[in-house]
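Notes to accompany the following structure.
Excluded from the complex is one protein chain; the other protein chains are retained at their positions.
Here is chain A:
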Amino acid sequence: MTTIDTSAQTRADEVLVPAPRPQKRSFLDSTPAKVLLPAIVLATAIGLWEISVQAGLVNPITVPAASDTFIALFEMMQTEYFWAATWLTLQETLLGFAVGSSLGLVIGALTGTFKVFRTAIWPFVVAFQNTPRVALAPVFLTWFGFGMTSKVVMAAVICFFPVVINTVAGLASVDDNARVLFRTYGASTPQTFFKLTLPTAAPISFAGIKTALTLALLGAIVGEFVGAAEGLGVLVKEFNFQLEVASGFAVVVFLAVIGLVLYGLIELLERRLITWQH
């Protein structure tokens, strides 16, 4: 095939792209800075915490020293009941997340795709979204009992809404021009869904799923606070009742780590699945 020789002409549109100028990279943009500075902040915070307890600025009965907290955590990690509680809370969280976010995806997809669903369901989504859903925890305890189920339901209910809302928003974000383009190619409804709608909605929907995982942990803990025999939430409550504040704090620190790890894992999954976000 003969091609048109355009090489003699100036490629105006490329000439106009500014050549990358050697930028002065600030120290703050470098990797050492990004690790070092937060580390300094953390160390300072822990240091201030330790010093203020040791110096008697706060009551050590209500606020344990940083060192006592970490010792308590270390000791707890040698016990069986701690890991049993961790495993239970994790199960509640992940089951609640799985149920809540899958339901959220289904309801969100229906609401975002079919006008009849949108008209019928959307007002209730908005209403429930603005209701403090943790208030339902005692109700779920009555309905589903002291065991795991009431916590799974609480976690599911909390993490359901961000997924619904983000999925609907994602589906609504499909560019009208892109729809027109697909029509000119005579794309079928499934083709338009899989080649256009789904990839457009995925990043926004996934942002909701990320929020949902963090919220599921919150839901499980709240459920345990309201009434449970086991779990990390129960441990926090019990230790505080018994004025073992160092152990109570230790569990909170551990919960923070769990939250971070879960978030890290889901972000890893996001990067795997949605490679076109930048």
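Here, contacts are C-beta pairs under 8 Å (C-beta built on N, C-alpha and C of every residue); 3 or more make two chains touch, one makes a residue touch a chain; residues count from 1.
Convention: contacts and distances are computed from a predicted model.
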Checklist line | Candidate names "Oxidoreductase", "NitT/TauT family transport system ATP-binding protein", "Phosphoribosylformylglycinamidine synthase subunit PurQ" or "Spore gernimation protein KA"; UniProt protein name, chain not shown | finding: "NitT/TauT family transport system ATP-binding protein"
Notebook entry, point to check: Which of these touches the unseen chain: A:Ala55, A:Ala135 or A:Val180?
Noted result: A:Val180
Note to self: Could you pull out which residues of chain A are in touch with the chain that's been left out?
What the structure shows: 1, 3-4, 6, 9-14, 16-17, 175, 177-178, 180-187, 191, 195-196, 199, 275-276, 278
